[in-house]
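If you scroll down you'll find the structure; I have some questions about it.
Excluded from the complex is one protein chain; the other protein chains are retained at their positions.
And then chain A:
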Amino acid sequence: MKMTERDEQIKDEAALDALFDAVRADQPVPPAALFERVAQDALREMPQMAPMASPKRRGLGWVLAALGGWPTVTGLATATVAGVWLGYTEPGSLNAVTGAIWPSADSAYGLGDLVPSYDYLLAGDDA
């Protein structure tokens, strides 16, 4: 039987599909040098990250900054020295101040001085 044009066409298309399959399965492998060149380009073009600020501060600069700078630290140092000096010398005038605020044992207040109604309560008990 003589092959028609349509049969020919079908055979051509089937052969072509088979060719596509064959070629798809046989992917060309690029030369190693190409991979190398591409990788080199990648490293050359790679964006560099901005250097991160170190979380550790050097020295005591950060303490100074946190306290408000040298003027504050000078004031603190003066107050500290004054406190130490007062502790060692115990000036007499201070005793006067302390005595005024905190009376001595013989002039101490009694309970009745602080709570007047307490005396009245005691008297009531006697009656």
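Everything that follows uses one rule, which is that contacts are C-beta pairs under 8 Å (C-beta built on N, C-alpha and C of every residue); 3 or more make two chains touch, one makes a residue touch a chain; residues count from 1.
Heads up, the rule we're going with is that contacts and distances are computed from a predicted model.
Student: Pick from "histidine kinase", "Dihydropyrimidine dehydrogenase", "RNA polymerase sigma factor" or "ABC transporter permease subunit" the UniProt protein name of the chain that isn't shown here.
Tutor: From the listed options "histidine kinase", "Dihydropyrimidine dehydrogenase", "RNA polymerase sigma factor" or "ABC transporter permease subunit", the omitted chain resolves to "RNA polymerase sigma factor".
Student: Which residue from A:10, A:76, A:96 or A:115 sits in contact with the chain not drawn here?
Tutor: Per the contact definition at the top, the residue touching the missing chain is A:10.
Student: Just one of A:48, A:89 or A:117 touches the chain that is missing; which is it?
Tutor: Spelled out, the listed residue whose C-beta touches the missing chain is A:48.
Student: List the chain A residues touching the unshown chain?
Tutor: Output for chain A: 8-31, 34-35, 37-39, 41-43, 45-49.
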